[in-house]
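So that we are looking at the same thing, I have put the structure below in structure tokens.
Now for subunit A:
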Amino acid sequence: MVTAMTAMMHEQQTLAPAAEPKMTARDVRVFYGDKQAIKGVSIDVDMDNVTAFIGPSGCGKSTFLRTLNRMNDTVASARVEGAITLDGEDIYAPSMDVVQLRARVGMVFQKPNPFPKSIYENIAYGPRIHGLAHAKADLDVIVEKSLRRAGLWDEVKDRLHDSGTALSGGQQQRLCIGRAIAVEPEVILMDEPCSALDPIATAKIEELIHELRGRYAIVIVTHNMQQAARVSQRTAFFHLGELVEYGVTSDIFTNPKQERTKDYITGRYG
Partner candidate 1 sequence: MTGSATFLLLAGLGAIAWVSARARALRLQGAARASGRRDAVHSLPGYHGWYVALWTLMPAGIFLAVWANVAPGLVTQDVLGSPAAQALPADDFSRSAILGEARAIATGMQAGAFNPLSQGLVEPYRDAIGKYGLAGTALAIMLAFAGGAYAFTRVRPDFRARTRVERLVMATLLIASLLAIVTTLGIVASLLWESFRFFSMVSPLDFLFGAKWSPQSAALGYGNDDAFGAVPLFWGTIFIGAIIAMAVAIPLGLMSAIYLTQYASPTVRRWMKPTLEMLAGVPTVVYGYFAALTIAPALRDFAVAIGIHGASSESALAAGLVMGVMIIPFVSSMADDSIAAVPQSMRDGSLAMGATTSETIRRVLIPAALPGVVGGVLLAVSRAIGETMIVVMAAGLAANLTLNPFASVTTVTTQIVQLLTGDQEFDSAKTLAAFALGLVLFIVTLLLNIVALRVVKKYREAYD
Partner candidate 2 sequence: GCGQQSGGGAGATRDQIRAVGSSTVYPFATAIAEMFVQGNPGMKSPIVESTGTGGGMKLFCQGVGAQHPDIANASRRMKKSEFEDCRKNGVTDIVEIQIGVDGLAFAESKNGPGLKLTPRIVYEALAANPYGKGPNKAQSWKDVDPSLPATPISVFGPPSTSGTRDSLAELILTKGCESDPAMKALKEKSEDEFKATCTRIREDGKYVDSGENDNLIVQKLGANPNALGVFGYSFLEENKDRLKDVSINGVEATYETVSTSQYPGARPLYIYVKKAHMQAIPGLQAYLDTFAANWDPNGALTRRGMVAAPEDVRKASAATVKSLAVLDGSQLK
């Protein structure tokens, strides 16, 4: 299998030079009640590379991802320790406004979850609540731009006022990406964005991620290793709540340093 992987790597884009980290996590521990789901993870996410989190089910990928925009706040039992910064600012500081944080760190979920409103309203919602547009015209511009960036414009431009839920799964997921883009985030977190999609839709999303790279810091959780290999430049391998290995994607897949990583990517478990 390892050879198959390596083959895929060849298609992959080259690694961008190491850059100033956009977000940093230091010794992050997350607890659900008494149960520790993340055990001291430190990681840097930079602007120019797509970072992939891989690991077997239940290892804490989603949990960790959600600490990055404090979506874990919505889980009553969840408790986060350690330090996470965005542009050097501690996002768990009391002075941090969560609402603003989430506008800056957007999120795309596993299952496409458009609002049961029109396509237009789906995109316009974020700019509206954040006061990014004052006139209808501004909003129109934002909607078009976001849909274009999400690669959905051509498919939906004639039916902007149809319901977002009437789109196909892949279109819905691109709509959600467009919705996240519309508030001009700095970081986009994606939690298994393709796992509910068919291969063609998946290919589209992967292509989109390529295009968005550089403009936003992107973190993507996946348990499809081929996908990680295809879309990311850096890969973090989680196991049982620990960050086992973090490095350049091609290194991780071709030359893992840790035994556990190797076992995982060669399919011994997971």
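To be clear about the criterion, contacts are C-beta pairs under 8 Å (C-beta built on N, C-alpha and C of every residue); 3 or more make two chains touch, one makes a residue touch a chain; residues count from 1.
Picked so that all candidates are chains of the complex that A comes from, given by their letters.
Remember, predicted model here, so these are calculated numbers, not experimental data.
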Counting any copy, say which of 1 or 2 touches subunit A in this complex. 1
Within the complex, candidate 1 is touched by subunit A residues 97, 99-100, 103-104, 129-131, 134
